[in-house]
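Pasting a structure here, questions to come.
Removed: one protein chain of the complex. Kept in place: all other protein chains.
And now, subunit A:
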Amino acid sequence: MATTVTPAVPGRRRRTPLARREARWAYLFLAPWIVGFLAFTAGPMVASLWLSFTEYDVINAPRFSGLDNYRQLVSDPQVARSLGNTVYYTALHVPLVMVISLALALLLKRVGRLQGFFRTVFYLPVMTPAVAVGILFLLLLNTQDGLVNRGLALVGIDGPSWTTDPDWVLPGIVLMSLWSLGSTVIIYLAALQNVPRDLYEAADLDGAGPWTRFRHVTLPMISGALFFTLIVNTIASLQMFTEVYTMYFGNRQTAGSFNSDAASFYVIHLFREAFQFLHMGFASAMAWLLFLVILAITLVQVKLGNRFVYYEGEDG
């Protein structure tokens, strides 16, 4: 699809004046992105790497400190805690979102005209500002009068202290995160609607039951979408910030509140190190560790994914 029809440009080395003229214009069109990339991506990456070997508090000039930050990084229990929380959250959040979204998308595909209505309902939470989501769930998860525990009480379950019991803070956050799975549902629905109908008809002729159809037609045909959401959701949840910061962190009274350990996520810890305690060097080292973690997880996913993902138009 990326191939465009172009007038034949003779030779790779020797370009016609016309081709050179065209290339000049091309770079002119690309110029904003190139400038932005150098100033706001590549430059900052280099700067951040350099800062990660320094001590820097913004007011005084950076002081080179070698590997100090990295040494501190691997021995700091707070960092370990926040990384552990983040990985725990991701390990629960991503599979749950994928399974529930797929179930909803499969149902949505079959309800005809009502689809638009349900799609809207599932997407509305995504439109709610994350700060408002955090506030809302702080109250919904309230131990005594929260809607969640009231609902659980209806079916005879004594709900946990979601926001105050350190063991239940993370499950509560996962529960909140499920409310905003609407965009994943829409991606799956779009993928499901692109599965050619004749594949199902062929499966029917072969006498395939619903499970076989799902396993051997639906799943392979939407594996690209599943793989894509796996990667995007993983990267996003490893960077979870706003909802949890809103709920459990802030200035004054809430700073270092009862739950700051149980609800400490990696980017929240990083943010506070950088902008609250002005440990810019240490925070930069934290950022690079996060980058490496995300890169490693993504590479593993891609490696595994390549075995299972079916691409249309691929030979063999």
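The rule we apply is simple: contacts are C-beta pairs under 8 Å (C-beta built on N, C-alpha and C of every residue); 3 or more make two chains touch, one makes a residue touch a chain; residues count from 1.
In the analysis below, contacts and distances are computed from a predicted model.
According to its UniProt record, the chain left out of view corresponds to "Carbohydrate ABC transporter permease" among "Response regulator", "Sulfurtransferase-like selenium metabolism protein YedF", "Fumarate hydratase" or "Carbohydrate ABC transporter permease". Checked against the hidden chain, the listed residues A:Thr164, A:Thr242 or A:Ser260 yield one contact partner: A:Thr242. Note on the undisplayed chain: of the listed residues A:Gln72, A:Ser161 or A:Ser223, the one touching it is A:Ser223. Among A:Thr41, A:Gln78 or A:Thr212, only A:Thr41 touches the chain that is left out of the view.
Contact with the omitted chain, checked across A:Leu96, A:Ala130 or A:Ala203, is made by A:Ala130. Although one chain is not displayed, its contacts with subunit A can still be listed: residues 1-2, 4-7, 9, 19, 22-23, 25-30, 32-37, 39-41, 43-45, 47-48, 51, 58, 104, 107-115, 118-132, 135-140, 142, 144-147, 150, 179-180, 182-183, 186-187, 189-191, 193-194, 197, 221-225, 227-229, 231-233, 235-236, 238-239, 241-242, 245-246, 250-254, 257, 267, 270-271, 274-275, 280, 283-284, 286-288, 290-291, 294-295, 298, 301-302, 305, 309-312.
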